[in-house]
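So that we are looking at the same thing, I have put the structure below in structure tokens.
With one protein chain held back, the other chains of the complex are shown just where they sit.
Presenting chain A:
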């Protein structure tokens, strides 16, 4: 540690320069700015797909600010909650705008995050050395789902109530401890005032704190390893005489203004939705939620908000008949791993034992379909975390992968969207079969990735990024 030394400035130096100097002697303000943004060198070939990170940050700030003002009028009490939301909508000056910004912001957050994740998927942004960056991002996604779920109970409408009832009961499917766990989460024998109060605490303080911490970790990790780019090559491998990557530019001013343009376009679309279609035909705000919670009557059609429906469809797809298909699939996968993988024999043996236990557990007499539905529902989210270790492709970006890989991604995207659509619809026999097929495609994409990602003719990856000055 060097001794403290006050920086001296000429007498006629500007006051602002002196002030920053005074601060820098006591707190690394300029250093932080330069490390995190000002002199952070980002690849110059970043395209449209790279706007969603900054948009997610913007929405996070917007949700926190609007949330604070909503909290000033909202009452977390089972008898008053529904009325207080209507009070915000009808009687608080401009309350409707703050509330619609918050509710539209929730859906916008998920749209932006899903696109942000798609970007990572197609350009291989989760690959080494960005595994932790991906895991932090994945944790933010989980926290965001929790935040959205807790927040959805607060208006205390029919959808709020029965949505919470179904999700809390998911934990009841865990053998032995399940029912007590559900009871512990609710704090009552039914979803009630106690549940509403604790969900409020989670929504307004606990989860936001976690999200802020994770976002900080995500950004620090990003600025440590550097941004990936659409070519999936490391710009740090080609340094210029000034020690900075030749193919990168400082974020300020280049990406500051680039991103401001993207933010403007986003706000244009966002405002249009807030002012003209805040309910988005029942997708952003479900109509049944305009009816106060009634513990004696479930609405005739209940579905989670759109951003949960792909995973919810997986849950619904698991029926007693489908268990036999799953048993066959697990058996086939274990055989496949044994024949085709280069894993150590010990690892293979562990996989075989786990597979065998799963098959036994899937017998109707052991664990019912409800349990496996909940397990696969959880697995469909958690499997995303394994991406950095499932993808063995020699190149990162889709640009240099075999063309048919694009069809694999397209099929995966199609099955994800189909699951999402079916999750918003009432259960039907045809929809059930389609969602079962899509569930199999969804999991195959990930579980077979170690093989298919290495197959085919890869295109040569250039040394320098593809960039056309304009």
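Heads up, the rule we're going with is that a contact is a pair of C-beta atoms (placed from the backbone, for glycine too) under 8 Å apart; a residue touches a chain by one contact, two chains touch by 3 or more; residues count from 1.
Assume contacts and distances are computed from a predicted model.
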item: Listed names "Phosphate ABC transporter ATP-binding protein, PhoT family", "histidine kinase", "Ubiquinol-cytochrome c reductase iron-sulfur subunit" or "Putative tricarboxylic transport membrane protein", with the criterion being the UniProt name of the chain not displayed; value: "Ubiquinol-cytochrome c reductase iron-sulfur subunit"
item: Sole contact to the chain not displayed, among A:7, A:256, A:347 or A:428; value: A:428
item: Contact with the hidden chain (one of A:297, A:340, A:392 or A:406); value: A:297
item: Chain not shown: contacting residue from A:185, A:267 or A:329; value: A:185
item: Touching the absent chain when the full complex is considered, from A:124, A:157, A:310 or A:373; value: A:373
item: Absent-chain contact - pick from A:91, A:224, A:237 or A:321; value: A:321
item: Residue numbers in chain A that touch the chain omitted from display; value: 162, 165-166, 168-170, 172, 179, 183-190, 192, 194, 198, 295-302, 316, 318-321, 368-370, 373, 426-428, 432
